[in-house]
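Here the complex is missing a single protein chain, while all its other protein chains stay put.
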Amino acid sequence: MFYIHQTSCISHQPTFHEVDLENLNRSDNNQLLAVEPKYSNIPIGQLRRMGRALRMGVGTGMQLLEHNQTDGIIIGTANSGIEDSITFLNQILDYQEGRLTPTNFVQSTFNAIAGLLGMITKNTGYNATHVHRGLAFENVMLDAIMRLNENPEHSYLIGGVDEISVRNYRMEAMAGWYKTEEVSNLDLYQTETPGSLPGEGAAMFIVNHKKDEAIAKLRAIQLLNVLEPKAIAAQLSQFMQQHLSDTEPIDLFLSGENGDQRFFKYYAACEKVIGPNTTIARFKHLTGEFQTASALALWLGCHFLQTQSIPAHAVKYIGDRNGLNRVLVYNNYHGEQHSFMLLERGGGN
Amino acid sequence: MSKIVVTGVGIITPLGNTLRQNREALKDGLCALSSIEIFDSRYATLLPFGEIKTTNQNFKDQLNVSEPGVTRTTLLALHAFEQAITDSGLSAEEIQSFDTGFISGTTVGGMCISDELYHDANHNKVGSAYLNSYDLGSVSIYIQKRYGIQGITDTFNTACSSSANALMYGARLIQNGFAKRVIAGGVDSLAKFTINGFNSLNILSSAPCRPFDAERSGLNLGEGSAFLVLEKEEEVKGKKIYAELSGWANTNDAFHPSSISDNGEGPYLAMKKALEVAGLQPNQIDFINTHGTGTENNDEKESIAMQRLFQTPPAFASTKSNIGHTLGAAGGIEAAFCLLNLIHQEVYPSLHFSHPIETTGLYPVPQYEKKTIHHVMSNSFGFGGNCSSLVFSKV
Partner (left out) sequence: MDKEAEKLKLKEHIIRYLNLLQVTPDDIKDDMPMFREGLGLDSIDSIELVVMLEREYGLKIENPKEGRRILTDVNSMMEFIEQGRAKQNEA
């Protein structure tokens, strides 16, 4: 459990400076590339070496660290600077293992974002990077929960980042994870084919145990591995029983549905558990699908709680609850890695 | 807080496929650094490496792996994982219980198969069998599926301290009540990717590495894997216990992407905070398995950090002189070596040392000897400023 105080987000939508979720940015060529800002907060000597993931991660991280002292940095990323990795790999093969330029190699180490944030802000505290594919960011949250249990007075920067790399996209597309037909993000949920639309982005949060002035409270989280839809539904039901009383209904179910018909059954099973009174919204048409998209789901959850509104294009089903106090996020990656997050408005009760 | 104890160990290094073989080789001061024999690289015979001389096909036969798309990194991890759970006597039921976690650290993951990746990323019209096996998570996800692990599963990357952090995370999951037992450690296999990466930074030595020697000229890369079974002391009635994982810390040097600061701030803080978690004074540490890579930068800065904390540092050695730097696996493998120090009350020689570094004047352990050891420390530092220290204590 922790409180979320400040957030920063770069995504395919305008989320970094002035947030505008009403006028949707359309996908371009079946991809949802991030709208990158100018990054005036990254030292130019560092910026020149960074690829997209590093820029997005360090850019969002710095937006928060410029104004906050933290006791550590915990980042989730499945691939970090994968474009740099493959650029370096190509050099190895193209120059037959001759003399190679080290920058791509150093920048492609998966802990580069957390490392650079630590270096730029001279933060010698806890510094960790979780890379467990579709549960990388969930492990970040769990790590932060434990750090704050152990050090209740601490404050941490946590976040999730991943980039669409041209060459990695090629491979993921060959593996069948993306739509082969031309699809707009506006029509993502109407498709009846396998695959989703790839996205990228970064979302960062300042978290601690201070209730005052918090945007939201993360009440609980659960990570699950390969399971059948029925078992996921049973786990969700148990999760709700364990963490919510009868007087604490879920107002919004934020679903990671991604247009891949192979995984629809998981979301359908969870919607049944949630029941008919809860509003259902979806977010992958805003962000695209990627391993750490759940970080953006957490950002959106915080934003909805803060603004007390949900853009109409995100709503799948309107329930009958008044107000927006509790959000439950369910996401899965490739149908193999699942997570629940329970989020509450403000400092909670 | 509950004590976290080690009830099982699985290990594979260039010194051997079991903990016993590794101990014998360490006792004898064996150096397993050699030319590469089983994969293709321009540097195969130009530089020494810590290569495990078992082919992927042999591993697949031994481990009963028949599906396509399984990389060497996964095979090494699987070997160590199977050994660890067998050693600890975990039942299938325990492994599949929701309160059994599995945490692995790695830096290269499936990118060990550089050539296939190159063709899949750039040229192939139809992907190879490895399309879903290149990322770091692929290794632990394969093992998770194979054993039906349902508890918290994670892959950690803090460069060369990855598996030290995996162990730390495992211990914390237990202490915080998110798991009753955790299988934690790490793995890395030799790869063109890392060989050329470290070579581009001019830090690979053309001779077997000489940790803490004035004439050291860089590191050697190695491969291997180790996993430890961590459990709550009160849960392990009657089981064999290797040691207690009593202290840990993760800090950042916050100085440079690939080298340590002049006064070794990150390493100093990691060692200091690990002692605090263990509730120990510096003079209670009897032995340190250092990071000791053999690079100009690391060994001097690590020495400075040890002198800052301990004044006169305890006995120390670098087992990288035996097997090279196994990157993401190093923290796990060296943790297993620390257990050997504790169980057998002995220390092993640090190889290829002749003259101390002028500025610090420290001498690593020169030869095998019996030694009374209550507490050992293991250091792992990595790119990105990531520094970690673990403390193991006799039970």
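Note that the chains are named A and B in the order they appear, and that numbering of residues resets to 1 at the start of each chain.
The working rule: a residue touches a chain if its C-beta (ideal position, glycine included) is under 8 Å from a C-beta of that chain, and two chains touch if they have at least 3 such contacts.
Computed from a prediction, not measured in an experiment: that's the story for all the values here.
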item: Touch criterion as defined above, residue of A:Gly59, A:Gly76, A:Pro102 or A:Gly134 at the omitted chain; value: A:Pro102
item: Listed residues B:Thr55, B:Asn176 or B:Ser259, member touching the removed chain; value: B:Ser259
item: Residues of chain B (touch criterion as defined above) contacting the omitted chain; value: 200-202, 256-259
item: Chain A, residues in touch with the chain not shown (by the definition above); value: 44-45, 47-49, 99-103, 106
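Note that in this section only the chains that are shown with their structure count from here on.
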item: Chain A and chain B, separation of their C-alpha mean positions in angstrom; value: 30
item: Chain A-facing residues of chain B, complex; value: 41-43, 107, 111, 114-115, 117-118, 120-122, 124, 126-127, 131-132, 134-138, 140-141, 144-145, 148-150, 152-159, 165, 169, 172-173, 176, 178, 192-193, 195-197, 199-201, 250-258, 265-266, 269, 382-386
item: Of all residues in chain A, those that touch chain B in their complex; value: 73, 78-79, 85-86, 88-93, 96-102, 105-107, 109-112, 114-116, 118-119, 121-136, 139, 142-143, 145-146, 149-150, 167-168, 170-172, 174-175, 223-227, 336-337
